[in-house]
Structures are given as C-alpha cells and as structure tokens.
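Here the complex is missing one protein chain, while the rest keep their positions.
Entry: subunit A
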Amino acid sequence: MVTTSTPIKAESRDLNFYYNGGHKALKGITMPLYEKKITALIGPSGCGKSTFLRCFNRMHDLYPGNRYDGQIIMHPDNTNVLANGVDPIEVRMRISMVFQKPNPFPKSIYENVAYGLRVRGENNKRVVDDKVEEALKGAALWDEVKNRLHDLAFNLSGGQQQRLCIARALATDPEIMLFDEPTSALDPIATANIEELMSELRNKLTILVVTHNMQQAARVSDYTAYMYLGELIEYGDTRSEEHTSELQSQDVIPRPTRKETEDYITGKFG
C-alpha cells in the first residue's frame, strides 16, 4: 500500500507512554513518518493522538513523572529522540510545533518570529531580519504584517496569530513540524488558509498533524493513522484508492479494514 521509494524521516518503534501516576496512554505504537509528506492522526477524544504527537518533541519532559518506553528514530542520523542521552532541547531544535490555540508571546510580531533564533544565540540583525521575512513569507503572513512588524502580536486576528505561530516554528528551519489540532480554534476561512499553508510547507519539511476533523485529514494528509484507546488501529495512504470511494469521509482510509475505523470515520461513534 505504501510506496517504498519515499524515504522515512522518522518512525516510532513500539512506543509506550505512561503519564505521571502510571496511566498507560500509548500502547506499542509503531508508525513511520515519510519525508516531506503530511501524516494525519485521527481518532476520538482521549485516544492518545496528542500524547503521541507530543512525544516527538519531548514536551512530556516538562512535567514530572511522565515516562517513555520505546523509540522514536529520526533519519538519516538514526537518533532516538527519546533516549536518555539525547537532550530534549536538541530535539525541539529539530522538530518544531504549532499548538491548538494560537499562543503568540506578548511581544511584537517581529520578536515572536525571531524568538527561535534568539534562543540559538543569533543576534546579527541582518541575519535575523532575513530569517523573519523568510519565515513570515513561508507562513503566508508577510504581506499582511510587513508594515507593522513591531506591533504587538495580540493585535492580529486568530487566524493571523496561528500563521504567526507557524512562522515562529518555521524560522529555525526544522526538519519536522508538529501540528496539534491547529485549526480547532479558527473559523472556516482561517482554517482553509492554514490547510493551504500546510500543503505548501510539505515541499520543505515533514508534517505530523493531529486533527479532529475527518475532512481535514482527507484534504491535507498523505497518510492517515487512526488511533483508539492508546493504540494505533490502522495506518494507510490517504489517497491511494480515492477513485474507488463514494463518500468523502471514506477518503481518509479508503477501505478501512477494521470495523472500529469504519465506525469512526462514518460517524457511528466519536
């Protein structure tokens, strides 16, 4: 089903995750992320898709008592990002993230985008200027903000703020970008903008996106994974057999082989 010619950028191998207190939120997830492709994670609330996403940039390390068991290997260097010897900060410099609700810093538009560079010690104004412009262009926000780069980020609309957050994540040239339900707080027009942007970003980097919206998964993703109760139920090529499906919702996983998946994507539960 999956073409073997596409290189793998990262893969989780038998990944288990335990929250503080011992709750096992992920159960033996093994799944690839193909390079410069968009992989969507779908599934009902509480199924562990956000938990899985946040393993990739070690966000769980911020809170005490969480425990990973298993591997997430990044290619081509074969680094296991979950290994004890790998600093989460190094991981986050390679894998950036866009959150569910736009969360710009209460700083200027410019400083928001520049922050990742500042953290890396880049203080050369020309370099930062260029990077900020490039990232804002990459996030399709440049034309709207180029005359007010030093305005407060909070003065932007919700959709613009989310694109600003994408620019912030883009400015440091990440290899993988994680999107945690990036459009759930946005209106349909802003959502369409973000989805279009994601499709363009695919030319540069590998994307993993959590979404509640089946149509969104169908529209933007190349591969789709369906999770339920912490397990990966099904994984497949989103568009491989598009021509055979009648309903759009069935585009997600065109011929769900498991009944759970079929029930979910056809709206019988979720």
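Simple rule for what comes next: contacts are C-beta pairs under 8 Å (C-beta built on N, C-alpha and C of every residue); 3 or more make two chains touch, one makes a residue touch a chain; residues count from 1.
Heads up, the rule we're going with is that contacts and distances are computed from a predicted model.
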{"item": "Per UniProt record, name of the chain withheld from view [\"Phosphate transport system permease protein PstA\", \"Succinate--CoA ligase [ADP-forming] subunit alpha\", \"Extracellular solute-binding protein\" or \"Energy-coupling factor transporter transmembrane protein EcfT\"]", "value": "\"Phosphate transport system permease protein PstA\""}
{"item": "Full-complex contact with the absent chain, from A:R67, A:R120, A:K146 or A:K259", "value": "A:R120"}
{"item": "Touching the absent chain when the full complex is considered, from A:S12, A:T39 or A:N57", "value": "A:N57"}
{"item": "Residue touching the undisplayed chain, where the options are A:S50, A:T79, A:T172 or A:S221", "value": "A:T172"}
{"item": "Chain not shown, touching residues in subunit A", "value": "57, 59, 62, 64, 89-90, 92-93, 96-97, 99, 101, 103-106, 115-116, 118-120, 152, 154, 165, 168-169, 172"}
